[in-house]
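Of the protein chains in this complex, one is absent; all others appear in place.
Chain IDs A, B and C follow the sequence of writing; residue 1 opens each chain.
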């Protein structure tokens, strides 16, 4: 335990959630019977007791000013006794019992710029990360790409017109602070240029053994440069993961022209139907083109539309691809298949096609 | 090209197969229409031309005396114009056009001790290896285990009473000269004791770097013993694969009491229905108990019977287990699940259960 | 400089469009000079196409080893007010429930001590207060604790646990995710605030296999509700769904069951519960007609993480079924046993999932005192590289 002054409170943990639950929840806690999405963004949950709870889900940009949080508080006071919650995907939910208040609430939220939707077979908020707003490691901005994407995909947020849920995630570097590795569609900021080492600073700023050990492919080795202890990078062995940079500030990978985004598809988390799956590489590289990343937006939109057109009811992106096969996926989306798509990391061999099960293309 | 004397013929390759084909095959080569197993061990192949070919399949022990091969030659002369072939699983097939000769041929083969069967949903010959008959590396005999097994499983060779094909393989060491890694049931000879190094001989008989490099787990390191260069084995890192022994005769792993057999299940090779699959560990160790290996025979028989009882039509062992799940397999066979069943080699993590998809056992 | 508005032509383009704009949010707080400079620096990044933050140093509040992420600008001369721009991670209430009152309290504190910019919420679950200076950390912390809030985790520590809304609103919650999350958070305060592990350790609790908090992908320990007995079926309600025609019972439900253990004859739905793997699909499709069984508990899985450095992992089963009952002693015991082993033998920056793969799941189980069972694997090993111990114990009758 830490040394602490008498009056200073520490290790108190978060406030107990119970004090924030509306009465209808307290009463029916653990005694709900069924639910129904009554319209986009409006979930009705019915209790064994017959009580009804409406949850109205509105989009947020996640990056919130305290002014907007106060606005949410005001809206909650006005429509639902001050009770609200946030979701695991950074939407906000207003919790009501009075059915008549739903439409006014929706109208108000829309007016303030926080539209309602993201439920059922739709596209909900994009799980994302800091980007240029806060993180030193970012190979792309996060909030900007998300905003550009959701502006374009917005109809799928407000309507429930997709075959199944479609979860999108964005992460600004390979640390993947979020859901990129298991999303229907994921956008991942990537570096593609070799680390630049400040040999002058390295000795004093970084531990050389830690830096060497940080590289997953053993691309870093100790070296003496200009008489000073430093490290060097073996170019052919580096795959730009940035892990050396994480442990050593004297290393940098950022490159204005060569950083960009890769696109991944077919991951999922839920156990519904198929087991959880990782996302798979769809597009190795697209350029960073702020403020609206048109190449990324077009690529994602294409993926969404192809999925929407071809998947069956309830089928997630990865389940659909599993059914029709990857060759068909590349054919329908028009994405070229390259050597980058073929895994060459540790467990690469596990991804090779080891059977004659092939959908043969008819000969000409 | 090698230096050779004038008259000495080299690099002539095998004789051309065409000269060994019966006339009905020559005539209908590549123009067959369909087939039918008319009775156990008798395959009828019908040509587009309407011609009929009967193949009568008889068991062999694979290890054959020239006396028996001559007997086969005599039988072939008597029943089918001298034409016969061997199969990819070491059975012999007599090739006939005269339907009336089938039953006499079967009777004759049976009388000589080479029973007919092994077709369709049955157990055919066991693919196996040298064992104590010829290989230095054998952790168990091959022919003996196979004979003991097939004596017991014989009804399934003569009848077609299984749900699908059931392929058994035996290999006498981890080199697996055959089909052990992809068989419905496989028996594998295993060492379970540490290599014993003859330090006195090693320096002169083996290359130390090669010996060190041969170990998949890095359990061998150079060492000086009694002043001589040799190697030592790090006990905790050795998993008894015998690869060091393969490259270095001064190392030995044989152990009369501790060598034995492991049993593997659920592999397959064909692309029919599910893709090809590796065999999975069922029983880590059973003792070597010549001449009839009763523990091994009982274990395999149990596996066959459980499969025969529970699998659906066409379903191979691995497909059946896939359908009901591994917990059920262990339950039905009564085999205990141990830590040995959990992979801990390079790609181990790929075999962990990474979902909540579980058939829960009902609570008591 | 701060009262003069910076030009942000690139960012301004992100104010339009139907989706809520983070740029608008930043501008709502631009009266705060830190945020004004943040806007400027961000515009600069949009121009340069590179990030303008440097590695953070070690900053924090007294007695805590984590909860604050230090951050410094590399263009501080130009944007002095955000030269230092640390974030504070504040442990959210379980399930992210708030009242307007408590939210206003947080806003007031952050208005006083920070940039006025937040994330609601961070990916791990915390309230993220984005941007303050080193001297403000301790005062902010003290006001937060006074308001009932505490810091969340960062560094090589237990991280802020999170959970789905569970029993508060979902009929499928098979255990009380919020109660468990709160209890574990309180029990392990020391492990959260004073990093002593080889690397981070995250706990996420989902009430059912739908896993609405992505625990199987993003938590070193994933606790996912499940059941052992039969799915409860209301056949009338089933027929009502079919009559309503929103889906094709055969193609969309029966054929989508991962073990094909359902049967529909046009009138009656049959389920072979012994082959049901509790995937939730049929229940999801017909919430009014099907309900999970009543013998409830959770699967405990371990080890998921992002790719650094051995590749991403999903969590894998270590306890196929556990009743989740206060005071949660068995979960706490297994957690502690795992921590003890990993803390002693894990390498620096080795997540527990990677640690298990390195030492072998079999040996891991042995050392934490759990019995191996076939539910833990997709399939038994395929390679013959077995570390036999004493063959007498392997021999089988």
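Brief remarks on what is shown
By our rule, a contact is a pair of C-beta atoms (placed from the backbone, for glycine too) under 8 Å apart; a residue touches a chain by one contact, two chains touch by 3 or more.
On a predicted model such as this, the values are computed, not experimentally measured, just so you know.
For the chain that is not shown, the touched chains among those present are A, B, C, taking the whole complex.
Residue B:73 is the one among B:38, B:73, B:107 or B:200 that touches the chain missing from this view.
The chain not shown here is touched by just one of B:42, B:56, B:102 or B:150, and that residue is B:150. The omitted chain makes contact with just one of the residues B:135, B:196 or B:332: B:135. Against the chain not displayed here, chain A makes contact via residues 174, 176, 181, 188, 190, 192, 216-217, 236, 238-241, 258, 260, 262, 266, 278-287, 295, 299, 323-327, 329-330, 335-345, 348-349, 351-363. Residues 255, 260, 307, 311-312, 382-385 are the ones on chain C that touch the missing chain. Residues 1-4, 8-17, 19-21, 25, 29-30, 32-36, 45, 53, 55, 59-70, 72-74, 76-77, 82-88, 90, 92, 95, 113-115, 127, 129, 131-139, 141, 143-144, 146-148, 150-151, 154, 157, 174-182, 210, 213-214, 216, 241, 243, 246-247, 249, 254-257, 259, 269-276, 278, 288, 290-292, 312-314, 345-347 are the ones on chain B that touch the missing chain.
One rule holds for everything that comes next: only the chains that are shown with their structure count from here on.
Of all chains, the one whose mean C-alpha position sits at the greatest distance from that of chain C is B. One inter-chain figure worth recording: chain A and chain B are separated by 49 Å, centre to centre, where each centre is the mean of the chain's CA atoms. Computed centre separation for the pair chain A/chain C is 12 angstrom, with centres defined by C-alpha atoms. Chain A has residues 271, 275-276, 347 in contact with two or more other chains. Looking at chain C, residues 209, 211, 216, 224, 258, 278-279, 314 sit in touch with two or more other chains.
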